[in-house]
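Every protein chain of the complex appears in place save one, which is left out.
A, B and C are the chain letters, set down in written order, and residue numbers restart from 1 in every chain.
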Amino acid sequence: MIERYKDKKLADIFSDENKLRLWQDSELAMLLARVQIGEIDEKDYEEIKESLESHKIDINWWLQKDKEIHHDLNAFLEERIRFIPENLQFWFHKGLTSYDTEEPAFATMLKHATQVVKLRVIKLKKILKEMAKKHRYTVMMARTHGQEAEIQSFGKRCLSWLQDLQTDFLSLHAAELNLRYSKMSGAIGNYGSLDPKLEKKALNILGFEPYYGATQIVPRELFVPLAQSLSQIVSTLDKISVAIRLGARSGLKLYQEPFSKKQKGSSAMPHKKNTIRGEQQEGMDRMAKGYLRMIVDNIMTWEERAIEQSCVERVAWPDLFHVTVRSLDNMTRILGRLVVFPDNMLREIVNLKGCYASSHCKKFLKENGFEVEEAYRIVQLASFNAFDVPKKQKKQSFQYADEILSKERDLEKEKTVSIREIIQYGLLHHSPELDISKGKIKEWNNSLRELFSVSSRAQEWEKLFLPSYLLRNEKYLYEKILK
Amino acid sequence: MIERYKDKKLADIFSDENKLRLWQDSELAMLLARVQIGEIDEKDYEEIKESLESHKIDINWWLQKDKEIHHDLNAFLEERIRFIPENLQFWFHKGLTSYDTEEPAFATMLKHATQVVKLRVIKLKKILKEMAKKHRYTVMMARTHGQEAEIQSFGKRCLSWLQDLQTDFLSLHAAELNLRYSKMSGAIGNYGSLDPKLEKKALNILGFEPYYGATQIVPRELFVPLAQSLSQIVSTLDKISVAIRLGARSGLKLYQEPFSKKQKGSSAMPHKKNTIRGEQQEGMDRMAKGYLRMIVDNIMTWEERAIEQSCVERVAWPDLFHVTVRSLDNMTRILGRLVVFPDNMLREIVNLKGCYASSHCKKFLKENGFEVEEAYRIVQLASFNAFDVPKKQKKQSFQYADEILSKERDLEKEKTVSIREIIQYGLLHHSPELDISKGKIKEWNNSLRELFSVSSRAQEWEKLFLPSYLLRNEKYLYEKILK
Amino acid sequence: MIERYKDKKLADIFSDENKLRLWQDSELAMLLARVQIGEIDEKDYEEIKESLESHKIDINWWLQKDKEIHHDLNAFLEERIRFIPENLQFWFHKGLTSYDTEEPAFATMLKHATQVVKLRVIKLKKILKEMAKKHRYTVMMARTHGQEAEIQSFGKRCLSWLQDLQTDFLSLHAAELNLRYSKMSGAIGNYGSLDPKLEKKALNILGFEPYYGATQIVPRELFVPLAQSLSQIVSTLDKISVAIRLGARSGLKLYQEPFSKKQKGSSAMPHKKNTIRGEQQEGMDRMAKGYLRMIVDNIMTWEERAIEQSCVERVAWPDLFHVTVRSLDNMTRILGRLVVFPDNMLREIVNLKGCYASSHCKKFLKENGFEVEEAYRIVQLASFNAFDVPKKQKKQSFQYADEILSKERDLEKEKTVSIREIIQYGLLHHSPELDISKGKIKEWNNSLRELFSVSSRAQEWEKLFLPSYLLRNEKYLYEKILK
Partner (left out) sequence: MIERYKDKKLADIFSDENKLRLWQDSELAMLLARVQIGEIDEKDYEEIKESLESHKIDINWWLQKDKEIHHDLNAFLEERIRFIPENLQFWFHKGLTSYDTEEPAFATMLKHATQVVKLRVIKLKKILKEMAKKHRYTVMMARTHGQEAEIQSFGKRCLSWLQDLQTDFLSLHAAELNLRYSKMSGAIGNYGSLDPKLEKKALNILGFEPYYGATQIVPRELFVPLAQSLSQIVSTLDKISVAIRLGARSGLKLYQEPFSKKQKGSSAMPHKKNTIRGEQQEGMDRMAKGYLRMIVDNIMTWEERAIEQSCVERVAWPDLFHVTVRSLDNMTRILGRLVVFPDNMLREIVNLKGCYASSHCKKFLKENGFEVEEAYRIVQLASFNAFDVPKKQKKQSFQYADEILSKERDLEKEKTVSIREIIQYGLLHHSPELDISKGKIKEWNNSLRELFSVSSRAQEWEKLFLPSYLLRNEKYLYEKILK
């Protein structure tokens, strides 16, 4: 991953230094296994171990040799064997093929990197939990199709995000189970030069179980779910990020990315507070999916293996992990320090003129004698009435706009009557957007006026618009999710 | 493509009936070529032609035979040869391999389907042109990073969309050039059983040039740019669609998808006018990219060909074309009947309190003696001042929201002072969001008051906020693009 | 999916008829839940149920209505409510949003389709098990990098395939667990119009648990692992298929796709037996990955949902399942009736001139006093010696080839001496491919002759080339995998 997006921990895990150290671990584990079945003297093993561990692996020597013989594992063996007493060299890498050494090392790197991811997911889940609690009573509009739908608490939205991430976390966990397995079963996986007991013992030492049925490598099917679950995390974060970006659109901001005191939003426009981290998150998602594609393609190989997957794994895995961790860090930063504007959330609801309760209004009318279809259309008409937008003919010049903006007077004042009132007082009127006759509307208005003449009904009706009523069941979600 | 998204014209082009008819065209073209070089008597050719054309291809017979012999082209040959006089059967498909018959037919289908796409792109381009003209003076906020940036005309936004589509159209055109080529060069493409002259003549009859260097098939590299350009069109349409959806978010709608008079936005919430077509467009984009992926993978084959590409081409090409045409129809419908709210566009600008001119303000201050960094920070501070949002402590219950919504009174009245005034009258004050000392602010306010005490400056300053000034150069784009 | 690749069972599951029936099940389940909590009389429920079940859903009526109101679920409700007694209509779909009805139906379709897949995977696994047993002692070359490596039984290769598929099966199983969940929690998922108890009861009736934290829909993260595991199955099958295709290459065929007695391999070349099913499998893999991409993209949506995912799900899910089932059927057909040529497998080994035991030879030499590097280079040289290929200067015309082929005499007879003999008798000679001096070679030959002058060593040496020795540990894999 390029410097700009590098994570220290991940970079270390996927470094050449670490890889070669893990290769050495594989070799030593097999030697130790040989001790355990009595093939090698413990003392000889200790001698080899010390001779290797007391000589740091010389990365440059190794790189040089690799260029000469075009085989990185062989180059590693040649680098190491220099330090093993001649009489013991015989045992080193005995009976193994390159991937007997490499597979456990590779799986270990994936395991450690997955651990890095998991810790950051846990941290972000904690933040979301706190947000859910903090905003238990922060009322906002829920939006479906980008349109204001019904009201909810912002805490409830946080709970949904938390559960999405929890779903991903469970996927990650399931995928991680595949990392229990590795192989040390020789050139084509049938123990031609190696006792199966040795594989089991050596892998156990390294923290693995044998994958029975390996060829020269373990099948890449084992690793694809991991890549998929990483990419899934990034996509969920992008979904959250888009929700933030949508709520942070200027006009009536619901929330805002943290903006540091020395930050500049734009080189040209000083007033800007851009959602740059959230937008970067979308780029990260594009990248994650690209790396996923590479890894999915890695399943294919020829017969007992060819090495198509190697270069992909060198690049795609570290980069996919980087993208995942960067995404988690991005969203941890955005969410952990999100600036929330509860008053704007309320203002948005006020501006909706009661439509947030439209489904309740419909139900109320049905319960009070209107037919199903009729109840629907009355509420629809009331809603459209509440938002009549006059379409003025504009002059074909900029002069009109000049005038309005110089005076900075508001445009024609919006009517503030809500559907609560329109329905309650029988104020429905014709809408060019709906195919409803004036006669019908008159009839409806009469029925409505009659209906609400009973004062208990009017009280019941007004209750429909209260958050405390509408959100009465959210406590149930809190109980279930935060239990 | 499933019934719901089927396009009659495309379905016909990719139908079995049409395919088999085109296969017959290939066979007849080769026979005619043989007439032209004197191998066959014209009369014999005519006899074959008539015998074939007077017997409609029996699709069911063909399907049945295909199931038996597992070879659709051979099944076609057997179906056809039934009607050819025995003494002339010898000539039918002579020297050809299956793909000599199929390739020109396949390329013809792609050509015709491309034609369908082009006509609809042209139609949509026309709509965008008209929109650009109609909204030449409809002033709106441009947004970058979802944030209000500077003002523009809505017509200018339409011009950008038009040019994006034009860019795609040129890509499509370049890709279409590859469809000039096809092949009829025998089993492995080296004319083992066929005179090269015959290929040239037969292909010319069918409207093609030979692709020299074909194997048993033409390389699929030829077709990938076409798939890419189709997918690109869909992506551009999705970009436009997202811009529409963003502007159609309830609150202060700038535009709205056409909504039919009997439509229901939601089964539960009668007030909804959802942007369902625009959202479908995003689904179409997801599909297009999936089909693109399939076709990109079709480049690979073994040696002189294997038949991996066949099933993919049966499915992915018709479906990709369908998705493209559906997308064009969607956006033609949305844009062609888009409901635009110019007053809301202006209201949005008014609400921005002058920030739309922030870059001009910065420039003005620089030109009037402020340092570069200082000018930036003054305008930034003024902008942040204009939008101070008080963060109230909420009670931890829904009661506060209940109260506000029952009274339907507005929340604390927003200050309406703009950056024009803040800067002009030296009204800068401390912002917790920026690291600027009170002393510094005081100093700036003094300088600003002094600066604007000169009345000509104040006039110049006020001009900066006028659309007619800010958009003075858009005419240039109109000239260049609509020339 | 197009007719050609249609599966009856899957087509039924994803049919409109089935979908609408499942929608009705959702509605009925909610009504029954209302009975259970005492909201509705059981008798009323029965009346609604009977009135609905006694009137088959009229698909055409529904399609017509959908076109009119642009809302398929509402159209369904209108179709159904026609048959519900007026006094009971009030209860129908009460408090529900469209996706409360659709989500359980959708998840049910995925469940049933997954069941179809699982049964076919189980069938194929059984075939692979039988193949593994049947070919327990069928000796063949394992290949890595397309090159002959060491020997194995063909049964062992089948075991690997079996385990790959088993790995996929476990992934599928893990993914299926997510299908336990669905939602019926109202318009934005916070039970605004619905008691949480009703959701739980209704979902339980339908075989689901509530997904707490849903918005208007359950998050698409739930379904992505399923798509991924389906695509993974197809990729594994493609890997197996490629191994078959590689072994079926003419020359020295190891196996062959079943070829029916009336089949034609090629319209031009009667001698062909093409691996067309295996090649189709690769096409299926390309398709599966395309559909996977579409579904992965479905995670993204806006806030409490927009409907981008809907059209994708209509197309991609049925098609992905079809591609998976087609792949399983393809491979079941290929593997279940695979024609295996054990003699050719042996001939291939013979032709390898002992190189299949090269790692054992190397080890033997190490154990008998040669240095690690030296042992490697001796065996490498012997191997290259065994396959010296003279590069003749060809005349620049086709005449040379004409001659050889007319006489059909074999080309220059290959030497048949193996590395067993070259090493045992000290017959190493210079290879232009390796940088080893003649002096060194002479020295090695002397050492080798001396080494093998001891007859016990020669016997031990010869044992290295025996399958019964080399494959002695495969029994272990059989035990572990077929236990």
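Odds and ends about this structure:
In the analysis below, a residue touches a chain if its C-beta (ideal position, glycine included) is under 8 Å from a C-beta of that chain, and two chains touch if they have at least 3 such contacts.
On a predicted model such as this, the values are computed, not experimentally measured, just so you know.
Contacts of the undisplayed chain with the visible chains, over the whole complex, involve A, B, C.
Checked against the full complex, the one of A:R120, A:K289 or A:R420 touching the unshown chain is A:K289. Contact with the chain that does not appear here is found for just one residue of C:S358, C:Q424 or C:N445, C:S358. Which of A:K9, A:K49, A:K264 or A:R457 touches the hidden chain is settled by the complete complex: it is A:K264.
On the side of subunit C, touch with the chain left out of the figure occurs at residues 136-139, 143-150, 245-246, 248-253, 259, 261-262, 264-266, 268-276, 279, 293, 341-344, 346-352, 355, 358-359, 361-362, 376-377, 379-380, 383-384, 389-392, 394-402, 404-406, 408, 410-412, 416, 418-419, 433-435, 462, 465-468, 471. Where subunit A meets the omitted chain, the residues involved are 1-2, 4-5, 68-71, 73-74, 77, 93, 96-98, 186-187, 193, 245, 260, 262-269, 274-276, 279-280, 282-284, 286-287, 289-294, 297-298, 302, 306-312, 314-316, 319. Along subunit B, the points of touch with the absent chain fall at residues 81, 89-90, 92, 94-95, 142-146, 149-150, 152, 156-157, 159-160, 162-164, 166-168, 171, 174, 178, 187-196, 211-216, 219, 221-222, 224-225, 228-229, 231-232, 235-236, 238-239, 242-243, 246, 285, 289, 292-293, 296-297, 299-307, 359-360, 363, 366-367, 372, 470-471, 473-474, 476-477, 480-481.
Everything that follows uses one rule, which is that only the chains that are shown with their structure count from here on.
Where subunit B touches subunit C, over half of the residue numbers in use are shared by the two copies, so each contributes mostly the same positions. When each chain is reduced to the mean of its CA atoms, the one lying nearest the mean of all protein CA atoms is A. Each chain gets a centre from the mean of its Cα atoms; for subunit A and subunit C, those two points are 28 Å apart.
Separating the centre of subunit B from that of subunit C, both taken as means of CA atoms, is a distance of 34 Å.
Annotation for subunit B: residues touching 2 or more other chains are 245, 262, 264, 266, 268-269, 274-276, 279, 293.
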